[in-house]
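Shown below is the structure under consideration.
Every protein chain but one is kept in place in this view of the complex.
In order of appearance the chains are A and B, and numbering begins at 1 in each one.
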Amino acid sequence: MSYEQDPQNVTNPEHDEHHVVSPLQYTLVFVTLLTMTAITVAAAYVNLGLLNPVIALAIACFKACIVVLFFMHIKYSSRLIKMTVFSGFFMFFVLVMMTLTDYMSRAWGRY
Amino acid sequence: MSTIVSLPDQRTATLPKKSYLNNEQGLLSWLLTGDHKRIAILYLISITVFFFIGGAMAGLIRLELLTPQGDLMSSDTYNKLFTMHGVVMVFLFLVPSVPATLGNFFIPMMIGARDLAFPRINLLSWYLYTIAGILMLTTMVLGGVDTGWTFTTPLSTHYVNTHVVTTGLMVFVAGFSSVFTGLNFIVTIHRMRAPGMTWFRMPLFVWAHYAASILMVLGTPVLAITIVLVALERTIGIGVFDPTRGGDPLLFQHLFWFYSHPAVYIMILPGMGVISEVISTFSRKRVFGYSAVAFSSVAIAVFGFFVWAHHMYIMGLSNYSAMVFSLLTMLVAVPSAIKIFNWTATLYKGSITFETPMLYVFGFIGMFTIGGLTGVFLGTMGTDIHLTETYFIVAHFHFVMVGGMLMAFLAGIHFWWPKMTGRMYPEGLSKIAAVITFVGFILTFMPQFVLGYLGMPRRYHAYPPEFQILNVLSTAGATVLGVGYMLPLLYLGWSLKYGAIAGDNPWQATGLEWQTASPPPTENFAKTPVVDYEAYDYERLEEMQKREVTTVG
Partner (left out) sequence: MDNQAINETLGAGALADGHAEHVSLPQMRHHFETEEQQREAASLGMWLFLLTEIMFFGGLFMAYLLYRNWYHDAFVAASNTLSIPLGAFNTGVLISSGFMMALAVWAAEMRKKGLLVVFLVLTTILGLVFMGVKYVEYKEKFELRHVPGESFDISRFVNPTPEARDQQHLPVDTARKTELFFSLYFVMTGMHALHMIIGIGLLVWLIARAQKGDFSAGYVAPIENFALYWHFVDIIWIFLFPLLYLINIHPGR
């Protein structure tokens, strides 16, 4: 859909600005990722009981988030792309959560 | 029975000199095409082949069930037949039927685009489908698979020595074919609409395909990984679903049905899209409640992901979880019902005519309603415990899939045949075929509801003698149904050479595809259309016609 035919961009308001992420931003993300990796390995050696898997997963989620936002440019993408990414992860959560309704409640009501 | 008021004079209609059919010559120009219309025709041919293969298996099944004893074939052979009937019909016919043929052909045209977003991926999709088809034939030749199309573990992983892995590979490849089609549609619909073609001006056919495509993209990969795990379990012996090694067979079912329930919506939504188009055209009226129908399509797609465990109530699912899924199943029926009400309201005060596509639409509305209602009975845990794994289930899904989806497919094929081929099919014979199909269908599958209610289990090749009369009725119906399906094959083929020439818009339908020649040129539109009107705008169509008549003089 070209600019001449649709200058108000009525039919495709989902255009994104073609933003170029700078190498400095990439380097910052890279260093953060390495640091978080070190933290997650270190945390595995400390006994925090139930918190251990929580912390490991939380750090992994954070790392994934910054990869998605910066390396994969989602921060600068159109709403359409953002919704697409969100729907993918949402569907994964539905798969896990609703399957867990079965597994977690199987023993309920039994002695 | 009258025909449409003021049909254009087809005596003067001519075939265009250059269309997508004769634009390039030679087999390679078809096999290496990027043109979505040619790919749609390639799909139509392949799908028809596999439909009749699946149909032949159905015929053999019904033949065996004529008598209570298992006398026509051994139980193993019977198991193979119903398994392969299911696999072929679901993966090689129902899933790709409307999207890959009519969707491929018409979605770009309906939104004013020149092609789909990724023509080469579209072609790849067809090749993957063909490879899946060849794998299926290989399985059949090698001796078949007998686990049921649902591949339930641990039967499929440990207790059969038939060709599960080959069939699994076939399902995997067919799944990718489906994913690529869906992906193509989503990108095309988001990014390639013509100027002025906003979301709410698109035909409802496009909305329906959009919803089905979301299901294809998000659901199919889960089936893929499940099949991979089953194959690995059979070959190298990982024990993910093996209870003796600590695995849970029910995990397989969760992952399998996570796709296979949305799969039924993948199958029906495009058919519902066809219904919207045909019912509007042959009532000369816009679809009642456009937004409701559009949002219902998306709602069916979204809710369809939340209900899969209603296939697993008796399998050892937690009762509390089953209650949650049962409640959600009640909810998912609502958008389908909304659509039926809206289509009925479309008919009200419309100028209804009874062309063949419209006959199939009436069949759809009746049969899908019955099938859908019986689905609600099955979604209720209490009744499901008695009715599951009986012929009630078989009847339910055949009502929605054959009485619903297949009728919608035939409606669509007949409706758009003039556009795709430039020829009209013989109307009298096609009406007879539609009625034969309808009668055959009722005769085949109504008795199966009774059989299921009375307790006859499914997937059994021998049954107690008191069920015989109903089985005989069902087989008789199947014969009639077979005739009903053979007829379109014959007269549609005949019409390619001898049918009346159709002209641009034989049905006087709205929609951008009807403003091109029949068959359309390769580039679809000489100039990208600019759209400033709503869908189903019959008043505007009449205005255009009046202006045309006065200027031709």
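Rule of thumb we're sticking to: a residue touches a chain if its C-beta (ideal position, glycine included) is under 8 Å from a C-beta of that chain, and two chains touch if they have at least 3 such contacts.
Computed from a predicted model, the values in this text were never measured in an experiment.
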| item | value |
| --- | --- |
| Contact residue for the chain not shown (choose from B:Leu66, B:Leu155, B:Ile238 or B:Ala333) | B:Ile238 |
| Chain A, residues in touch with the chain not shown (by the definition above) | 1-3, 5, 12, 15-16, 18, 20-23, 26-27, 29-30, 33-34, 37-38, 40-41, 44-48, 52-53, 56-57, 59-60, 63-64, 67-68, 70-72, 77-78, 80-81, 84-85, 87-89, 91-92, 95-96, 99-100, 103 |
| Absent chain, residues of chain B that touch it | 113-119, 121, 179, 183-184, 186-188, 190-192, 217-222, 224-226, 228-229, 232, 236-240, 245-248, 251, 254-255, 258, 528 |
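The rule is simple: only the chains that are shown with their structure count from here on.
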| item | value |
| --- | --- |
| Distance between chain centroids, defined by C-alpha means - chain A, chain B (Å) | 35 |
| Chain B-facing residues of chain A, complex | 1, 5-6, 10-12, 14, 80, 87-88, 91, 94-95, 98-99, 101-106, 108-109 |
| Residue ranges of chain B touching chain A (in the complex, touch as defined) | 190-198, 214, 218, 222, 250-251, 254, 258, 305-306, 308-309, 317-321, 324-325, 528, 530 |
